[in-house]
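In this view, the complex is presented without one of its protein chains, the others remaining in place.
Per-chain numbering from 1; labels A and B assigned in written order.
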Amino acid sequence: MKKTVVLMGSLLIICAFLGVAALNLTFGVPKITDMDDYFLRFGQEQTGTNNQCTSVTFDFRGFDTLGESTVLFCAVIGVALMFRKMQEGEEHEDE
Amino acid sequence: MRMSKLVRTGADFLYPAVLIFGLYIVAHGHLTPGGGFQGGAVIATGAALVIVAYSYTEVRQWLSGKVLMGQEVIGLMGFIGVALLAFAFGQVFFFNYLNASGSLFGIPVPYGINAGELNTGGFVPLMNFAVGIEVWGGLTLVILYMLSGIRKEVS
Partner (left out) sequence: MLWNLPFITVVVLTFIGLVTVLLKRNIIKILLGINILESAVNLFLVSLGYREGGVAPIFTLAPSELMVLPTPQALTLTSIVIGVATSALVLSFAMVLKKKYGTVDINEIRRLEG
């Protein structure tokens, strides 16, 4: 019980620091927009797409999408490995 | 214990509609909101609908694990292959070699608001298809593997 109260108190202090930092941000007026101004002005001519989010994902920042596809592939292989182990465990117990 | 005839017929009617809607989201990723990842998740939801309506043992006879794993591998290799083909045109890795050329998806687009045409976009529609096929195979495989780990309750 005492450990719970101490933990929640320290988490409240940390989130109070985050709250003070959040109050100083401006919502609706981004501070640094040079890269995105370039993407919005020249993206349609250089990639040929109308959707600027897709042009940023697949053309201007394609390496991040390559890494993300690899992470999804490895996660599916990990799930397959877990259940192969589980089915082999049942067969060994029967012998 | 099977689901009633009403549920099974409803799933029979809805599954082609969900499949075509998901492929539409994948194919028009360069004109409207959407793309490869979103469309692949919608198609995997259609597979979950069929698994709920029919039982798991019946669906396991229709879908095989090896075909879905092959589909996922083809998706990832297609993505890397389309990006590596830029070396054949003398440019760097990931260069958009189909944009504003005369061939497959290569009509140039000037700056401004327009009505959108399907034939534009460079190699972005090809990569959308590759990623959509990979996410479809991967998420359906995760659903099938997790359902295979459930044991029957001993009464």
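The rule we apply is simple: contacts are C-beta pairs under 8 Å (C-beta built on N, C-alpha and C of every residue); 3 or more make two chains touch, one makes a residue touch a chain.
All values derive from a computational prediction rather than experimental measurement.
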**Complete:** Contact residues on chain A toward the hidden chain run 4, 7-8, 11-12, 15, 18-19, 22-23, 25, 27-30, 33, 35-36, 39-40, 44, 50-53, 55-57, 61, 64-65, 67-68, 71-72, 74-76, 78-79, 82-83, 85-86
**Request:** Against the chain that's been left off, what residues of chain B make contact? List them.
**Result:** 31-33, 35, 37, 112-116, 142, 145-146, 149
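Keep this in mind: only the chains that are shown with their structure count from here on.
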**Message:** How many angstrom lie between the centres of chain A and chain B, each centre taken as the mean Cα position?
**Reply:** 21
**Request:** Using the touch rule from the top, collect the residues of chain A that touch chain B in their complex.
**Result:** 41, 44-51, 53-55, 57-59, 62-63, 65-66, 69-70, 72-73, 75-76, 79-80, 83, 86-87
**chain B to chain A touching residues, read off their complex** = 29-33, 35, 69, 72, 75-76, 79-80, 83, 94, 96, 99-100, 105-112, 114, 116, 120-122, 124, 127-128, 131, 134-135, 138, 141-142, 145-146, 148-149
